[in-house]
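Up next is chain A:
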Amino acid sequence: MRLLGFGILKGMAVTLENFVRSYFDRDRRHHLFTKEYAWEPGAPAEVLPARADTTVTAHSRNFPILLHDGADPMGGIRCVACQICERECPPQCIYIEKDYDEQGKYIKRPAIFDIDLSVCMSCQICVEVCPFDAIVMDSQFELSTANRFGGLLQHRDQLLKSNEYYHRIHPEEARARDDRMAQEKAEKEAKQAAADAAKKKAAEAKAAAEIAAEKSKPEPSAPTAGGAA
Partner candidate 1 sequence: MTLNHYLVLSAILLGIGLLGVLTRRNIIVVLFSIEILFNAANLNFIAFWRFGPNPEALMGPMFALFAIAVAAAEVAVGLALVIAVYRHFKTVDLEKLDTLREP
Partner candidate 2 sequence: MSAAAATAAASYSLVRQPAMETGLLEVSMGPHHPSTHGVFRMDVRLDGETVVALKPVFGYLHRNHEKLAEGMSYLASMPFTDRLDYFNSMTNNWAYALAAEQLLPIEVPERAQYLRVIMAELTRLVNHTSLVGFFLNDLGALGTPLLYAFRERERILDLFEQASGARMMCNYFRFGGLRCDVPEGWLARARAVVDAFPRFLDEFEKLLCENEIVLARTQRVGVLSGAQAVNAGITGPMLRASGVNYDLRKVDRYGIYERFAFRVPLGSAGDCYDRFMIRLLEMRESLKILDAALRDIPTGPVMGNAPRVFKPAASETYGRVESPKGELGFYLIADGTTKPYRYRVRPPSFINLTVLEDLCVGHTIADAVVILGSVDIVLGEVDR
Partner candidate 3 sequence: MIEGVAFYILSTVAVLGALLAVSRRNLVHGVFALLLFFAALSGLFVMLMADYVAAVQVLVYVGAVGILQLFAIMLTEHVTGDDLRRLGARGWFWGLMLAVALPVVLLLPPLLNGEPPVPPAAPQSTARQLGSQLMEHYVVPLEVLALLLTGALIGAVAVAHGPEKDPPGKDRPA
C-alpha cells in the first residue's frame, strides 16, 4: 500500500542526507565538486600549476605552441616550415612563410609562423600531421588580450617554447614523444650507418675492382684513372 506523499518524503530524505553528509562524510566532502579556479588573485602570472583537481591538468590541451631544443629559440627550432599543418588545419588558422638566407636559399626555418587563436579550435590535427614533432598543444588558457583585432594573433616568437617547458606541462606525453623521437633517430642512424657501411663497402669494392683492372691493363693513361677514383 503506497503511503500518501511517501514518494516526496523519500526524495526529501535523499536531499537531507546529501545536506548532512556534506559536512561530515569524508569522501563526500572532498567531492563537493566545485573545482577551485586555477588562477588565484595576486598569484604570479607565469605557468598555472598542473594540479589534478583544478581546471589545468597534466592532460588538458588548449592552444598549439612551437618547440625548440636547447636554450636559443631560433637556434634549436624544430619546425622546418614544410606547411603540412597549414594545409591540414581544419579551420585554416595557421600562416607560414619560409625563411631564406641572403643568397635566397631556403634555410629550413619559418620566417613567419602565425596562429590566430580566435580561429583555432584546439583540435590537435596539426600535432598529428607534423612529421617533425615541431608543434604540440599547450595547457595554458590565460591568453585573453585587450585589443580584439591583433591581440589573439600569436607570432612565431610568442609561440616558441622550450622542450623543457613542454616536459613541465605535459610530463607523460613529453616523455613518450621524446622516447619516440630518440628511437626514430636511433633507427635513422642505424639505417644511416648501414647505408654508409653499404656505400663504403661498395666504394671499396669499386676501388678493388679498379686496382684489379689496372693490374691487368698496361700503363697507357695513369694520370686520368687517379682523377676518376
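Criterion applied: all candidates are chains of the complex that A comes from, given by their letters.
The working rule: a residue touches a chain if its C-beta (ideal position, glycine included) is under 8 Å from a C-beta of that chain, and two chains touch if they have at least 3 such contacts; residues count from 1.
What you see is a predicted model, and the numbers here were worked out from it, not measured in a lab.
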Pick from 1, 2 or 3, the complex member that touches chain A: 2
Interface residues, chain A side, partner candidate 2 - complex: 2, 5-8, 10-11, 13-15, 18, 31, 33, 35, 57, 59-61, 88-90, 121-125, 128, 137, 172
